[in-house]
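Okay, structure first, notes after.
Removed: one protein chain of the complex. Kept in place: all other protein chains.
The block that comes next holds chain A.
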Amino acid sequence: MTNNETLQFDTQHEDMIHDAQLDYYGKRLATCSSDGTIHLFEINGKQQKFVATLKEHSGPVWQVSWAHPKFGSVLASCSYDGTVLIWKETPGSGFSVIKKHDKHQASVNAIAWAPHELGPVLLCGSSDGKISLLTFTEEGIWDAQIIRNAHATGVNAVSWAPVIAAGAFAQPGTTHKASLVKQFASGGCDQNIKIWAYSEDKKTYDVVKVLEGHGDWVRDVAYAPNIGLPRTYLASCSQDKNVYIWTQDAPITKAAAGQNAASDWVRTQLSSTPFPDVVWRVSWSMSGNVLAVSCGDNKITLWKENLKGEWERISEINENGQRA
């Protein structure tokens, strides 16, 4: 289709943009750039309004991530300068940094807020090969837990698993705290994807599975939100130009559903042939039924699984301004 509802505007950054994220309601957009700043915009239908520039990082800002609104208006950012900043908006005085996380020794490439049911927890992945978990504790302090040697040559992407186990959605009491899944995935320069699960005994996250298959750096990983899906979906993309969908069937028994009983992961190639270029980002729609993929060939494609379990490309955004 020719889209006549497009809104295009200048972010006023002074260098390359690296990320753009809409908030929970889709009403605010945060962009970050090599110029070391974060710009905030209010989006209202066909209009946008520049709100603020946030400047505290001393290097390119890689990613931004909005927290769930129940924690207030909170934004996290990570940078090439090796820090993670958490910004909070207070009425009348705008955004200010409430936490500077500087425990990494190299660029922090990826951040992700945990599902809100797990509280304000931020996951960070860095080029120093470490993953850190920044938790705002009940005592009112930020606690940083470091996982060393997560991916020896660098972490490129992190993603939280849905807190409700696949297949457990329809069961009463699944949102009870004890049954919440505490799990995340990471992708790195070692070409691997690692699945980490929380150990109640050790109070730490441990690797429970290494998903091998990519032939180059893993650029992004993304768990699909679980709203009634019968299995867990994890998408990954790589420098090797492939996108894989990793699926794990729900435990069969009701008792096992909330306990993250381990089933095998099955790998499916999204497209029968590799993408034309490096695939940089994979992202699921809010309800988890559409996967968007951005590729170095300048296209963003949307994919949907049909009833037969086949992945179909449903749409493409072609930004070259020319009709196909």
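Here is the rule we use: contacts are C-beta pairs under 8 Å (C-beta built on N, C-alpha and C of every residue); 3 or more make two chains touch, one makes a residue touch a chain; residues count from 1.
Definition applied: contacts and distances are computed from a predicted model.
Asks: What is the protein name, per UniProt, of the chain that does not appear here: "Nuclear pore complex protein Nup85", "Vacuolar fusion protein MON1 homolog", "Mediator of RNA polymerase II transcription subunit 17" or "Exosome complex exonuclease RRP44"?
Replies: Record says "Nuclear pore complex protein Nup85".
Asks: Which listed residue (A:34, A:135, A:179 or A:271) would be found touching the missing chain in the intact complex?
Replies: Among A:34, A:135, A:179 or A:271, only A:34 touches the chain that is not shown.
Asks: Which listed residue, A:24, A:71, A:142 or A:311, touches the chain dropped from view?
Replies: That would be A:24, which touches the missing chain.
Asks: Which residue numbers on chain A touch the omitted chain?
Replies: 1-3, 5-22, 24-27, 29, 31, 33-34, 41, 43, 45, 48, 59-60, 62, 69, 80, 91, 107, 169-170, 227-228, 230, 277-278, 280-281, 283-287, 289-290, 292, 294-300, 302, 304, 306-309, 313-324
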